[in-house]
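All protein chains but one are shown in place.
First chain written, first letter: the chains are A and B, and each begins at residue 1.
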Amino acid sequence: MKHCLLTHLTLLGLLGLTTNASARELPKVELQNYEPWEEATVHAFENILVQEGGRVKPIYTTSRFTLMQFSGKTTAKFETKDGEQHSLHHAEWMLDVLFRGEIAKQLPVFIVDDSEAVVQIGVSPKSRRDRYSYSELVAGRAKLAELSAQYSKKQQQFQENDKDEQYELGRIETMILTLGQNISSFEFLLGQFGFARKGEILVNGEILSPEFKEMAKTLDPVEMLTKMPEMTLDQLFQTVRQPVGDSEDERMFSDALRLFFFHANSGRGLDLFPPQEDANEDWRSSGDVMLEALEKKEVREWGTEQLGKIQAITNAQGESEEAFRNALQSFSDQQHQTAEDRGQGVRSEMEISLYRGQWFWRALYCFVIGFVVLAFSWFSPGTRFSKIMILLASLLALAGLVLDIYGITLRSIIRQRPPITNLYDTVIFITATAVLLGLIIEWFTRIGIGTLVAVVAGFAGMFLSVKYEAKEATDTITQLMAVLDTNFWLATHVTIINIGYAAGLVAAIFGVIYLAGRFICLLTGHQNKDLFKSLTRMNYGVICFCLFFSLVGTVLGGIWANYSWGRFWGWDPKENGALMICLWTLVILHGRMGGMLKDLGINMCSVILAGIVTFSWWGVNNLGVGLHSYGFTEGIWGALFSSWSILGIFLLMGVIIWFVERAKKADKKRAKSNKEAAASA
Amino acid sequence: MHLAKFFHLLAATALMATLTSCGDSSDPSVLVERELSTTEKGFNVVETSRERFRYQTQAPPTQGEATSGATGSGNPKLAYDTPEGWEEKPGSSMRDVNFVFGENGEGSCYLARLPGAGGGMVANVNRWRGQFKANPLTEAEIAALPKLALFRQPATLVEVDGPFAPGMGSTDTFDDYRLRGLILASSAGAVFVKMTGPKALVAANSDAFNQFVASLDVKTN
Partner (left out) sequence: MAKNSIDWSPGNWPKLLYQFFTSFKLATTVLFLMLLVTLFGTLDQVDNGLHKAKEIYFHSWFINETMGSLPVILPGGMLLMLILFVNMTLGAIVKVRKRWRGAGLLISHFGMLLLLAGGFITNQFATDDYIALYPGMSSSKVESYREWQLEVMPLSKDGQAEKAWLYPSDVLDTVRPDEQRTIQTEALPFDVVINGYSKNAMPIPTSAPMAASVTGKEIDGFKLSPQKPSTEAEQNLPGAYVEFRPKNGADPIEGILWAGSYYFDPREKPMPFTFEVGDQLYGALLAKKSRPLPFEVRLDEFIFERHPGVTTPRNYESRITRIEEGQPDKPVEIKMNEPMRYEGYTFFQESFGPAGSNPGDDMYSQFAVAKNPADQWPLWALVINGIGLGIHFIIMLVSYSSRARKKRSATEATS
C-alpha cells in the first residue's frame, strides 16, 4: 500500500518536472530572425585553444563556463519576431559574440535573480527573475559601472577588515556587482576582434566622436603597427591623453593612436596566441600582441602575422560561411601545431568530448529511472516481477555508475592527475563510491536495499554535481597549488578519505531507510523484523568500512602533513573534521560492543554520521580558517543547515519510535507482572 | 586478575601527568647569559624611537611579511603621511595617491606607478617640461639634475616654471605655474611624484612635498 503511494508520488513529480520545462515561454528578442551557424562551422570553431586559469583548453570549455557564468545555463534560448524558437549551444553563442556582435547583443543571456537589481540601474524590469540581453541593459550601463565599482570596493574592504559586517554586500548589491562584472567581460569578448573589423565599433560607440568613427572605417591598426615608432604602453597612454595639437597632422596622428589604444584595450582577455619564445609560458591576447609589437620592433613581424590570422578569419566571414569555416579551421590547426610542440592542448578533443557527452547528466537520468523502476518492485514484494524490477534497477544503477566513472576517468586523463584535485571532483567521486558500495551490498544481499541506496546516492550526488557546477560557473579542471602538487598523496590520502566520506553517507542512507521504514511500520502497524535486522547488519558493515577508510585516510593525511608542513597533526579544521568522523564511528562501534547502542541507536547514530561528514566535507572549508581551505564556496551554510534539518526530521522519527517502543515494553512488562501476580495469587 | 599490571600502568600515567604539568620553566628573577653566534653579532644602532619603531611608515610591519604560497599579491600597497593642509582625493587607475592643496585646491600632487621603465627618464623629464613649454633637456643635462630619495632610491628631481597646459583632454593653460616632481625609473618599474600649482603655492609647499616623499614606504602587511 505504502509502496504504491510512494511510486505514484515519484511518477507525478517526474511528470511535473518534464511538463513544466516544456511549457515555459521563451524570452522574445528584437531580431526578425536568427540564422544558425552550420554545424561544421561550430566544430571548426570549438577546438580553438585558449589559455585561461593557467591552462590551455579548447574554447568549447571557455564558452561553456562563460555562458554559465552569465546565464546559469549552457544554452541560450529565445524566440525571434518571426515566431521561431531557438536554442543556442554555448559554442554557437560564443561564435556570435566574437563574430556577430550585433546579434549577440540582442540575446537574453544575463540572468538577474531579482528585478530590483535592474531597477536600480535604471532599466525597466521584466519578470522578477529573468534573463536580459546586452542591448536591454545598455541604457543602465553607466549607472551599472558606477555601482559595481562601488560595491567591488566595498567587498574588498569586507575582506580587508576581517569581514566587518558594515562592509558586507546585500543581496541586491551582490547581484549588481556580478551583473557589472558579467557585462564587462561580455564587452571584452565583443571587442576582442574589433581591430580586425574596420569601422565596426561595438562597445561604447556612443562616447566616440563622429570623426573618430569615420577614421576607424579606413584605418587598419595592424598596418599602423608597421609604421609607428616604438612606444611603451605608458607612452601610448600619455600620448593619447595629451591635448590634441593645432595642426591637422597632429590630430590625425593622435586619433590614430587613440584608435589603436582603443582596439588594443578591447582586445585583451582571450589569450589565443602561444608566445613566440619557447621559455615563455604566457599566451597572448590580440590586445597583448598589439601592445607588445608597438613597444618592440623585433616583435612586430610575429605580431602582425598573428593579428593577420584573425583578420583572415574576419575577411573570410565577409565572403561565405564556408570560407569562414576554412579560415577558422586553419587558424585552429596552426594553433594546435604550435601548442602541441609545447606539449599543450594535446587532449583538447577529449575535453570537448567530456562536456559534449554530458556523462554526469546521463548518469543522473539512469539513477532517476532506476529509482522509478525499483519503486515498481514494491508493488508486489517477493514476486518474480519484483525480482526482475530490482535486477533492472540494479543494471540502471550500474549504467549510471559506469557513466560517472567514465566521466571521472576522462577528467583524470585530461589533466593527468588522480581523480580528486578539487571540491567538484570529490562530488562525482564520492557519488561513484557510494553507488558502488550500494551495488556491492546488493550483490551480497539481493533484496533491493543496496540498489535503493545506490540510486538514491547516485541521484543526490549527480544532482549536487550539476548544481555545484552551475553555481560556481568556473572551469572545474583546475591547476593545483604547489602543496597539492603530488600525485602520490592525491592518489592515496585524498582518495581514501573521500571513500570514507562516501561510506559515511551510505551508512546514513541506510539509517534513513531504516528510520523511515520503522516509522511507516509504526503508523501502519506493519511488521518486518527481518528486513530491519538485515538493514542494521548492512549498516554496521558500512560503518566499519567507513571507519577503516576514514582512519587510514586521516592518518595518511597526517603523514603527508608531516612531510610537507613538518607536523603530523595541527588541529586544523579539515583534519578535525576527518577526526570527528573517526571518533563518531568509534563511538558507534564501541557503543554497540558495550551494549549501549541497539539497532535503533545504531541507525540513528549513522544519520548523525552524515551530519558530521557533510560538516567535514563542506562546512570546514567555509569556516574561513585553516590550511585546507582549498575549495571555498560562498553561501554553502544555508544548504548545509537545511540538510541537517532534514536529518533532524529522521532523528525525530527515531526518537518517536524509541518512546513508543519503550511504552510498549513497559506495557508488556506490566501485563506480564500482572499475569505473574495473578498466577501467584 | 591483572590488578598488579593495572597499578603499574596507573603509576606510569601519574608520572606522565606530572611530566606534562611541570615543564622546564626558568628562574623568573635572573637573566641568563648567552654567546651570540657570528650571524647574530651585528646590530643596527638607530638614534630615535621613531626609526626604531619604523615610523617612516604609518602601518607597523607585521610578521605576515613572508607570504605563504597560497597568497601573494601584485602591486604592494603604499604607506605615507599626509602633509598638513593637504587633502587626499580618491586615486584613479593611474594615480595611486592623489592630493590637492591650496585655498581652492589649485595645487595638486599625485603619485603614479607604472610597470616597465615608463618610457625612460629622458622622455619623461622632457614630457613634463613640454607641458610647461620649456625646452627639452639633453641626456647629460638630465643626469645632472638633483636627486631626492624616493623609496630609498635616488629619484630625479624636476622643477619647471611657466605656462602649464595639463593636457589630458583639457585645452586650458594656466599661467605662472610651477612643477616640482620626482621620477624614479628602473627596469622594475617607474614611479612619478608630480606636484603642480601656482608658483607661489608650490614654493610654499615644497617642504610638505619633501615630507610626503620621505614618508612613502611600501606596506609590509
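Everything that follows uses one rule, which is that a contact is a pair of C-beta atoms (placed from the backbone, for glycine too) under 8 Å apart; a residue touches a chain by one contact, two chains touch by 3 or more.
Remember, it's a predicted structure, so these values are computed and weren't measured experimentally.
For the options A:40, A:559 or A:671, the residue in contact with the chain missing from this view is A:559.
The omitted chain makes contact with just one of the residues A:102, A:168 or A:281: A:281.
Remark: the residues of subunit B touching the chain excluded from display are 2-3, 5-7, 9-10, 13, 16-17, 19-20, 23, 25-37, 39-46, 48-55, 60-70, 72-76, 218, 220-221.
Interface residues of subunit A facing the missing partner chain: 51-55, 271, 281-283, 444-446, 479, 481-483, 485-486, 489, 537, 541, 544-545, 547-548, 551-552, 555-556, 558-560, 562-573, 576-577, 579-580, 583-584, 586-587, 590-591, 593-596, 620, 623-626.
Rule of thumb we're sticking to: only the chains that are shown with their structure count from here on.
Touching subunit A in their complex are the following residues of subunit B: 69-70, 94, 114-119, 123, 127, 165, 167-171, 190. Those residues of subunit A lying in contact with subunit B across their complex are 231-235, 237-238, 241-243, 481-483.
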